[in-house]
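One protein chain omitted, others in place.
Then we have subunit A:
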């Protein structure tokens, strides 16, 4: 404890009182602990795993034939031949120990490679290699030996840990004021707020500098917030504050993705190759979110995780694994060249142990609710083989429906959120093949035989700028036409008169919009002109087909509805320096409040799980809305009264404070009057003061003079 004594002595000398120093308030920059040790055991655990023994490039090959001295060189030759194919063996890097008594080999050898990666690769590729019938290689990393040796001979039953009740992870849903949460990142800080629209301001929940090293993401049902770090990903949540619930080790993780039922977390890491001709290395891990167990990891070059589209995209397109819809998290699929691999989560292996071979497939898309996969195969053989859009049922792999399409340049698939419809935007070549025009193929999934309908826009040549389904609804919106003033059209898959056919509801001419944002509850939509269009916003009611409000959030880059569809956030993120921050609007376009934040990176609403109410119950509430809303309206009124009272109070205080200053200045100014006059060579200087006072000046203007001769009567 000598060190402690020294510190005490030193602090006494410097006059520092340690009891007044709050060590927790000290924030260290990330990545530097200044040699201060952490109480967190896990930190050391991580460190150990990264500890480099210097033997990382050595493998141990076991189950070799035991040979006498004369055959030694031959065996060595064979081994070198095998392993030189898998990596570069260091000079004198192969060492086969010999029993000093019998002069026979011991049946194993050590091989040292140039790099640990090569050793790892050699271990993976040669483990289980059959030299002959009796000699099957058993290969291990040298570093693993200590661990393997320490395995106890006898199995010990694991100790049952006492049950500790977990926190209520859904507590935020029970907020009395039924508010929603949102997370923002600006500068080094990550902050979670309640959106308190009544008070016209956000209420802080939790704030942490350097919470994440790249970005944060909510899980799809809002239970967890995931942060990314050098060592891996972590999820946070809980009843009152955000505590760390679980960590997932994956060094240098770049991207994460949840399964829709948030049971699994997929993490992604890619490494740029040292040789630019090689494809970059990709490692993907799938974790069980609650237990933190790694369920499966996938490694390989980027080519195996992408279709290697034209232009040679570096890395894979995210998410690599696409999860089937629904809450069961049963299947996930990966698209690679000419294959679709569908895995199921019970065993984390391929369904039927086989991938689906589909030549040239370029895109797949799951239905958001069912295990149906839609896929698109472009034209092949210079148009001899038509392009194809198909629906495949999983796990049976039965093709439910397919459609061949001719002279197609590209297709995009859009599922409606309840999985009832699939819209395929088809770009076709014109006859000259010089330009393209677009149309839609609309699939009705839930109807018998899945009828397909073809929809063309009124003007076939219009470019399609954006497309969006109404969530849970039957309508969709399209922005089409020429920039900068395209048209916006609304269509419905069924109307009262026309249940089986798509029909157009309306077209709005010449709108300044390039993006569509439906409210999560449908009915309302924002037609937004982001970025190049300066942040024009039009709040539109599709039921009534009328504009509720137009507004502008100058230079807005992002728009996100809250999960209930009551409020919407528009944000200017730090793609440029100007006016960073966010604005909260009500669904009908009233500005609620505005927050400016420099270096604003991200805004995300905390999602809510789907409601437990049945459709009938929801309908009943909608019908009797007046009854229910009364209570809330009264509350609203109270709050707004209180607010305006507070506001008045604040203004009064500010005015008073200001008056005090002004009075002080006036008296000082008066005191200095003579001195000022002196400085101005005696000129009576303070005329300016009079100018502040209202003067009454009477003007007498002579407008016109006319002379009239009054004739006097004689």
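Keep this in mind: contacts are C-beta pairs under 8 Å (C-beta built on N, C-alpha and C of every residue); 3 or more make two chains touch, one makes a residue touch a chain; residues count from 1.
The rule is short, and it goes like this: contacts and distances are computed from a predicted model.
Considering only "Sorting and assembly machinery component 50-like protein", "N-alpha-acetyltransferase 35, NatC auxiliary subunit", "Eukaryotic translation initiation factor 3 subunit I" or "V-type proton ATPase subunit", the record for the omitted chain gives "Eukaryotic translation initiation factor 3 subunit I", by its UniProt protein name. Considering the full assembly, A:578 is the residue among A:160, A:398, A:496 or A:578 that touches the omitted chain. The chain that is not drawn here is touched, among residues A:84, A:534 or A:644, by A:534. Across A:293, A:460, A:485 or A:669, the single residue that touches the chain missing here is A:669. Residues 532-534, 554-555, 577-581, 596, 598, 651, 654-655, 658, 661, 665, 668-669, 672, 675-676, 679-681, 688-689, 691-692 are the ones on subunit A that touch the missing chain.
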